[in-house]
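Missing here is one protein chain; the remaining ones are kept as they sit in the complex.
This part shows subunit A:
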Amino acid sequence: MTNLIDIKNVRHAYKTASGPLPVLDGLTLSVPEGGFVAVVGPSGCGKSTLTKLVAGLMKPDEGEVWLHGERVKSPRSTVGMAFQNPVMLEWRSILKNVMLPLEIVPTKLTKSQQEDRARYLLDLVGLKGFEDKRPSELSGGMRQRASLCRALVHQPDVLILDEPFGALDAFTREDLWQIMHQVKAKEPFTGVLITHDLRESIYLADQVVVLSGRPARTQFTLDIPETGPRDIDMLYTPEAADMLHTLRHQIEIAQGRAPAEDTAA
């Protein structure tokens, strides 16, 4: 299986007033086609930097980022992004917001096909009937769903989710997890999910990568066994508890609160 995303030994530092601040140090990460990798780690460890590198919004100081066997040097239209803050253009309807990427990336779709696609995605995430509403009329969870549609509308190869559910309440968040599974079944994508929520990581991803504290490197990788369609009940099994425990421990190591004697992955 070829890797769709290949991040090889990336180093990156931000220039600050008090000298360079290294955020990534020897980070390596691969995502196979159709894979969904969750990246967890302590706050401020460089997770968002990672998304910017994959999106081509930033160039690493050292190391390489490859997408589809091509070196990423600049932004590319084959990436879709959704952030914790689901920014919407308040002056547009939800439908027009979802269609925004199609105005920028070259597309073969006609105007009406574009609209059909946007409507289809909105339906998929349960926003049918809200197409003509303004973003200000939607709740946080609904905006985040619309933001997900916008990230997918141009059929990107890679979906980058930077803590998309972080600002939502627990119930809304679980709703959105289930919607993510439904979307992935209908609209397969290769994804990277940045998150703080360990339950979210094991429920959504097929691999969880723990980053060390800043400067971040790959500290630990956990494969989530494939068990068919996932149900939210999966989170209440002993296996899930074991995985969460392992991840929890790795985060403590990353935070420097536990000794790193058993980091063997």
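Details
As a working rule, a residue touches a chain if its C-beta (ideal position, glycine included) is under 8 Å from a C-beta of that chain, and two chains touch if they have at least 3 such contacts; residues count from 1.
Here is the rule we use: contacts and distances are computed from a predicted model.
For the chain of the complex excluded from view, the name given in UniProt is "Riboflavin transport system permease protein RibX" [choices: "Riboflavin transport system permease protein RibX", "Cytochrome o ubiquinol oxidase subunit 1", "Molybdopterin synthase sulfur carrier subunit" or "Membrane protein"]. The chain not shown here is touched by just one of A:8, A:119, A:134 or A:181, and that residue is A:134. Annotation: of A:91, A:171 or A:236, A:91 touches the absent chain (contact as defined above).
Remark: the omitted chain is touched by one listed residue; of A:62, A:103 or A:231 this is A:103. For the chain left out of this panel, the touching residue among A:117, A:154 or A:217 is A:154.
Hidden from this view is one chain, which touches subunit A at 52, 55-57, 74-77, 79, 81, 83, 85, 87, 89-91, 100-101, 103-105, 134, 136-137, 150, 154, 160.
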